[in-house]
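My structure is below; once you've seen it, I'll send some questions.
Omission of a single protein chain aside, the complex is shown with its protein chains in their original locations.
Moving on to chain A:
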Amino acid sequence: MNESIILFIPLCSQIREDPDVASAVAAIRSLLEFLKRDQSETILGLRENQTKAIQRLEETDSSVAVSSGGELFLRFISLTSLEHPDLSQCKNVMIERGELFLKKISLSRGKVGKLCHTFIKDGAKILTHSSSRVVLKVLENAAADNKRFTVYVTESQPDSAGKLMAQKLHNLNIPVTVVLDAAVGYIMEKVDLVIVGAEGVVESGGVINKIGTYQMAVCSKAHNKPFYVVAESFKFVRLYPLNQQDVPDRFKYKADILKTVKDLNQEHPMIDYTPPSLITLLFTDLGVLTPSAVSDELIKLYL
């Protein structure tokens, strides 16, 4: 279909150009491009095309962030008075709001970094999981603040993303050690705090993140170490999982696996759900929140 071609090209090009950009941000950028090129005659048509576009994007990249970012984008651009008689005027208003939204979320990572780095004290030992650009930003800010700390990163199989993170930290001259996923319990007594990123923040205040995060949270609770999550606000999603089984399958596995494989029981899920009782604080661009305040923010964002 024409739409999918229009979508894929900017998305892929953006991710290739700037690997530092979150996939959700790239998705939203392509949605905006799509909106600009949309030929529909009615507002309803525009919305329908946007929804279809979001679905297409989810099929390419099945992360929670793309889904939540897309939905928030759609809500944000339509949350305005579209009473103009002229369709092109309405479309311009929507595009303007889209640009505003995009600008806001491009700045969100910086805001989170600024908020969180003060929680890292001099001489701290930090444990993190897999590769998160937000956590990297936080650690970057802390290092720029002349704080001395060491970082332990889990390997995070099956894609060894942890090694990538270790490389990036090494480039920032931060002492880093890669540990096995199985060594989280072993290393927990040495660390002072745990900071992880998130792919999605759910209504209960829990987070969805790379597989292995839940284990880390349980261990840190058992050792009474603070467990911090850093996430941008566009990752807030209207899901409410009760347990690991309750997370929808379309988020658990990569998009191409969902399409090709018949029996999902043989596949390894890529994400897990960490309940809010194990999380100490969440750092977002809306501020520092407790897990129970996330619901408050979600009600404000979505209702």
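Note that a residue touches a chain if its C-beta (ideal position, glycine included) is under 8 Å from a C-beta of that chain, and two chains touch if they have at least 3 such contacts; residues count from 1.
Operating definition for what follows: contacts and distances are computed from a predicted model.
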{"item": "Name of the absent chain as recorded in UniProt (options \"Translation initiation factor eIF2B subunit delta\", \"A-type voltage-gated potassium channel KCND1\", \"Autophagy protein 5\" or \"Mini-chromosome maintenance complex-binding protein\")", "value": "\"Translation initiation factor eIF2B subunit delta\""}
{"item": "Candidate in contact with the missing chain, chosen from A:G69, A:G113 or A:P276", "value": "A:P276"}
{"item": "Sites on chain A contacted by the missing partner chain, in the whole complex", "value": "203-205, 238, 240, 242-243, 245-246, 276-277, 289-290, 292-293, 295-296, 299, 303"}
